[in-house]
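Every protein chain but one is kept in place in this view of the complex.
Chain nomenclature is as follows: A, B and C, assigned in order of appearance, with residue numbering initiated at 1 for each chain independently.
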């Protein structure tokens, strides 16, 4: 019986932490977010690739490290903690999971992916409450097949390839420079994670999988990674709030000595601390508990998002006016948590799926 | 422009308050609730009848005072404040409203009702989410008509007559001793307000109204009265909490000086204070703003119930262990608020009705 | 024991939500004005633009701006009338026409000068301010003095006929546009903190003033930081006596608080949210058919109704009903800002991933107002007295609970 991180996982976390603290401190994140240095995300990803992050979830036979979702969750959490830009979600998690399971292990794309040279975007949003009637259809042609339609809120606009979920639950791979593909960058509140819209007009695509189970496990993985990111970001906000409250004096005392401020921090800690265990468990379930994995992933992203939203608001309030300004950069974490909440299923949508997965809401409401 | 209580309404409130403080203090309520004196409710109602409460909503032509829903709400609030047992809801509000509108103004029942001699129970619960598939059907016969079926959570088991809502939205009057009527007393958490189950087996009944609009206005009135009762009970709990916190010392200081306790009280007050205006407005809307009355009544009972539940919990917590015991009797208010929440529509059910009334949830979910 | 809310003195006249014939006639007059002149009003009231100043002048002439400012200072000179002011606000809002310039000069400084300014100060400042020719900013908060405003440290020392001001202010919202600043400074460093403050007025082009835009979480610079280095201010530019600045400032602070929970604005947002929910579709189905999101909407509608009714009660109390509505007034800022924040947040969930869209996103709904207002109202929960300060006030002044013990300075 061992619940928690192994020594290896701790080393992994510490090495990523160290890299991010040294190479991706807040001023680098700011430079990326405000557009003064658009290379930060790519450069960071190359550095992380040297630590093995890009290869983490790829099978060893494909040149990867063959690590597990729990290892990836540990990494995702550090990214949230440091509001790190970069393609981990689409490339390090989704692409490694999908391509590792579908391409021949000697496919050169896998080696590039492992080396951090191939950036893969993810167009999965229409699986989680399609907006604007957006959808993607696939049609087999003589020499492969083509995609048509539209995908919103696609992760990693600067990707070389995109993994695209079709309406039928299949997964496809499309090159960024494929004919008939139009990419429009879309601004969101979270400047650390750029998104785009893709339009496909009979765009040639490589078919990866027809198996809805692969799409389902991909979504489970992505949602747990997002939840881990939120937990990291929320802990960072709590820590900053406690530290700020101890420094900040009003009425001749540190505001940390006011019971109201103490209780705000205690409530954040009380709500957040179980989320740490929940993310570990949900990731472990992806690795080892297949019957529990799906329901746990749904609940984990939903619950962690609700807690994250509360922590983001409360930690900002503890900072008073400073929390509202750009000066401390606290809003990067606030927006990161907001982005995570909305992406790949808001809490209410995920809870409805969780209910259905247990035979509730059988009338289809 | 005048929003609030008139001088007459203030006198009415003060006279009821005085009567209840003197004649129905907590030890009398206790005696009724624990069964040691079952006459308390009836005796109180007779006393209140002398103040005109039983005649309040009856038309003047029927021997009543011809007052309005806002006057009745003022009275209902004082009953909640004093956790007063008695048949006000079914008799003073529902029966006065229904019988006053349907019986000939010289019907002797109206004179008895005005004088406080006729107690009328109310079997309306199946209109607000029927349980156990309970329902009442009416069949016209040669010399009147008969009711069949079952009604749960009927108010005022000691009534002489019952107003019964049928499945078709009609209203009927049944004598407590009518043939084919079986009454079973049902215990609830709130001992200040007894309830019963009624079973009808071709029970003769007097038909009062086929107009669904009368049933609708009756429910609106009843719900606003319940909300007023909750507001009174919640204010009483808040006041007791503040008073207790100022008396109670721990760590060598009144607990009212702890910021956590102060903020608990402030949060109660902040949530509750707008409920006072809301209940006044909702009652006034019944009297004077017909287009707004229904939606306002739904929202008022729903919102006030949610606030009441929170105040009931928080005020109990401020009292610490004493709040949990029977010693102070605080639980009478707690349970009163709970009874009000569940009766004639839980908040979620009322909110769904409010949504439908505005064309939302059009798909019928 | 706190004033028993169940036994407040009560009113005298029966409930009557109509404004009465005199006021309905006034409303008609406002409507006529709006139908005649409304079309010529500027769409946006850009500061100092000739059309702004002309519109402001026309409003003053008709008594729709500077209504209660005496004629001798350029105002309309009417008696205060809360209902007329409300009718003006309602009708201009309904018509979508600017009801004139706002800003801290007009809303805060002018009333202060009318109450506590010298005749010369009133003469010099009120007319150009209400006419939109003189723009003000407010210098109260400092980085180290937020909730505890009275601990402010910007100091002014007399040097001959001038105050010499050094220090820093924050949250100076129109500092970049302002001609003048009204500013709290510490002039008596040895006095108790509330008694060492003075209220100065000075020009923003005085040497030694630096204004830096303060970008906030919405990504925009809604506020500024303002730095003073040896700023020389003529000795006479003080309102009230030396050391009385705290009382001068507090004579008008109350006005600000009431306005942060504006129920009309919240109601307008609720209707916009309902419209959004009818339009927005998830997997082809309108959100207005989603029971869970609609339940959240209905919860907010119930709260907004209650706050609207609470507002009527407060209005009635201001008109002199016997109900003093003290608690009802006191809770508005706390409840109103939290409610708005929650409302804007629901809209973001309603939009799902499109709830993240911002600025030039092609699928942005309603100009991105849901996202920016969600953040802005978090700022308002904090600003103008944080929710914690509000709860202190409600419990102490509203419920009569004891104050926290004071810590001695320097401990």
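Quick note on the criterion: a residue touches a chain if its C-beta (ideal position, glycine included) is under 8 Å from a C-beta of that chain, and two chains touch if they have at least 3 such contacts.
If you're wondering where the values come from, they're calculated on a predicted model, not measured in any experiment.
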item	value
Contacting the left-out chain in the complete assembly, out of A:81, A:197 or A:317	A:81
Residue in contact with the excluded chain [from A:19, A:200, A:281 or A:334]	A:281
Interface with the undisplayed chain - residues on subunit B	125, 128-133, 152-153, 184, 186-190, 195, 197, 249-253, 255, 258, 260-261, 309, 313, 316-317, 320-327, 330-331, 334-335, 338-339, 342-343, 346-349, 351-352, 365
Where the unshown chain meets subunit C, residue by residue	290-292, 295, 405, 407
Residue ranges of subunit A at the interface with the undisplayed chain	1-10, 13-14, 17, 70, 77-78, 81, 232, 235-236, 239, 242-243, 245-246, 254, 256-257, 259, 261-263, 265-267, 269-271, 273-278, 280-281, 284, 287-289, 296, 299-300, 302-303, 306, 348, 351-352, 354-355, 358-363, 365
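Everything below uses one rule, namely that only the chains that are shown with their structure count from here on.
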item	value
Cα-centroid distance, subunit A relative to subunit B, in whole angstrom	51
Euclidean distance of C-alpha centroids - subunit A vs subunit C, Å	40
Shared-contact residues (touching 2 or more other chains) in subunit B	259, 263, 365
Interface hub residues of subunit C, defined as touching at least two other chains	290-291, 388, 391, 404
